[in-house]
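For reference, the structure I am asking about is given below.
Excluded from the complex is one protein chain; the other protein chains are retained at their positions.
Then we have chain A:
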Amino acid sequence: MSFPNPATSVKLVLLGEAAVGKSSLVLRFVSNDFQENKEPTIGAAFLTQKCTIGERTIKYEIWDTAGQERFASLAPMYYRNAQAAIVVYDITKPASFIKARHWVKELHEQASKDITIALVGNKYDLVEDDTEEESLRKVSVEEGKGLAEEEGLLFFETSAKTSYNVNDVFIGIGSKIPEAASAGPNQIHQTNNDGRIDLTSDPNNRPRAAGDCAC
């Protein structure tokens, strides 16, 4: 293949309780930056970032929503057409994990059927140096993993502050999204292109995508 794959657009929405670090995760992913005391999000913020996975380039169109319960009525607009969602909780705040559970339920009920969801326990930096006797951690890895397995989600623990695992979340999501499912303003254009590639010059492309899809 002599041309790079055109970027496929993936609509992604971040959900989770207030102050768990949704905007910080996005800021880390998009600008590789971190701000202590990040401003609360009012309404929602939109950002984009490209991400290369193997031979594929994914352009994430990210909706970073406001976490406060009051804004929940605005959320459906953002997740309705999303192909991926990141549900974030704070591993030092049990209530945020309960909220995450609710979001996962709502997504399963209301979002598109084949949405890829990642469950992310953020603020790993706060428990990194913990001893066994004394830990700020309030949500165990097992609890997170358990929920993820139960609901068929990807699972990560991250730190937007230290950037631990942040890119892995987006790579994980990207490799789980089947190529055909990605959409966006350039969709028609892309489909033609992909079709040609699949049939002729890049036989490796298809099986990989299919394999990812199946897992």
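Throughout what follows, a contact is a pair of C-beta atoms (placed from the backbone, for glycine too) under 8 Å apart; a residue touches a chain by one contact, two chains touch by 3 or more; residues count from 1.
Throughout what follows, contacts and distances are computed from a predicted model.
This complex has a chain not shown, and the name its UniProt record holds, of "Putative transcription factor interactor and regulator LisH family", "DNA replication complex GINS protein SLD5", "GTPase-activating protein GYP5" or "E2 ubiquitin-conjugating enzyme", is "GTPase-activating protein GYP5". In the full complex, chain A touches the omitted chain through residues 18-19, 37-46, 48, 61, 66, 68, 70-71, 73-74, 77, 109, 185.
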